[in-house]
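Omission of a single protein chain aside, the complex is shown with its protein chains in their original locations.
Let's look at subunit A:
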Amino acid sequence: MRPFKFTTVSDISSATKSVAGKPNARFLAGGTNLLDLMKEDVERPEELIDITRLSLIQIKPLTEGANKGGISIGALGKNTNAANHPLIRQNYPLLAQAILAGASGQIRNMATNGGNLLQRTRCPYFYDVAMPCNKREPGEQPGCGAREGINRMHAIFGWSEKCVAVHPSDMAVALAALDAVVKVRSASGPERIIALADFHRLPEDRPEIDTNLRPGELITAIELPKNRFAEKSYYLKVRDRSSYAFALISVAAALELDGNRIVQARIALGGVAHKPWRALKAEQLLVGQEATEVNFKRAAEAEMADAKPLEHNAFKVELGKRSIVRALQVAFTGNRS
C-alpha cells in the first residue's frame, strides 16, 4: 500500500471541507471496496477521510418535500441494516432483496449504502495493474484490456471502445427501478439532488469517471418516493454460483396493477452496462397491457433488441430476455418455485 494521510471527521461540514480542492483525497466509509483497491494499487489516494463517525445512518419516513410519504436512507448506514429495516422490508422489498443478493453477510455488515453506489467495476483488467485499462490509467490511455479480451462478464449496452465494464452494484439496480434520488453536499454550494438514473454514467470517452458526482461531494442520503410496487416486485440475480458472485444479469422488476392490467412497470437491469440499466422500452410496452407471459416476452425482446454483445457475452442477450420474463412473472405471481 502506498503511504497515505488519515483524517477523521465528525460532521458533514468538516468532511466536505477536508476533501475540498484535494483531487487525491477519498472518503473512507466501510472500506470494503476502497481498501481492496488500494491494496491492489488501483486506487492511490494520498489522503483518506474517515467519515464513519458522521451520524448519517438513519432510515426514516419522509414527512415533507418532493418524496413525502417515501423514505430516507442514510448514506453511512450499513447495507445489512437497510436490508432488514421494517420500513424497507414492507414498503420496498425489492430493495431488500437486491441488497441481500449482493456480497456476503460479513461484507454487508461493513458496506455502507453510499459506498455501495460508488463501488467500482469488477472488470479484471481494471483490477490488475499489469493490464491495460483506460478507467484506471486515464492520462495514459493504454487501451481497454477487456474490449478484445475476456469479456464474458462485460457490457452489452452503452459501452464504448474505451471501456466495456459493468457497474457491479445490486442495490443500485433496485434503486434505479424505484426512482431513487441521491442527496449530496459539498464544501461550497447548496445541497444537490441527483436522480439515481442520472447518477452513474456511461463510459464514453471518459471511463475513469463512474458517476456524475462532482469532486468533493459527499453523499448524505438516498431517498425513495412512495410507490405502489411493494406487492408485486422481484429481484432476480443470475450468477455463476448461488451466492457471493457478481451478476451475469440481474433484473429488478416491479409492477403496479389494476386487476391484471399493468398501471405502471419498472424494470432495471444489472450486469449489462456501466450503470444500472433502466429498461424504459420494456416498461413503456407494458403499461396498459395485461400481465401475461406473452406481453412480458414482447417487452423483454424489445428491450434486448438494442443489445450489442461482445465476443464472449452474446449469451447475455438471450439470458436477459428470459430473466426479464422470469422476474416479471415472479413479481406478478409471487411464486418463485
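Just so it is clear, contacts are C-beta pairs under 8 Å (C-beta built on N, C-alpha and C of every residue); 3 or more make two chains touch, one makes a residue touch a chain; residues count from 1.
The criterion applied here is as follows: contacts and distances are computed from a predicted model.
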item	value
Hidden subunit of the complex - UniProt protein name among "Glycine betaine transport system permease protein OpuAB", "FAD-dependent oxidoreductase", "Xanthine dehydrogenase family protein molybdopterin-binding subunit" or "OmpA-like domain-containing protein"	"Xanthine dehydrogenase family protein molybdopterin-binding subunit"
Selected residue (touches chain absent from view) among A:89, A:122 or A:226	A:122
Hidden-chain contact residue, picked from the options A:230, A:245 or A:302	A:245
Given A:134, A:220 or A:323, the one touching the chain that is not displayed	A:323
Subunit A, residues in touch with the chain not shown (by the definition above)	1-3, 39-41, 122, 124-125, 127-131, 145, 148-150, 152, 236, 238-246, 248, 315, 318-319, 322-323, 325-326, 335-337
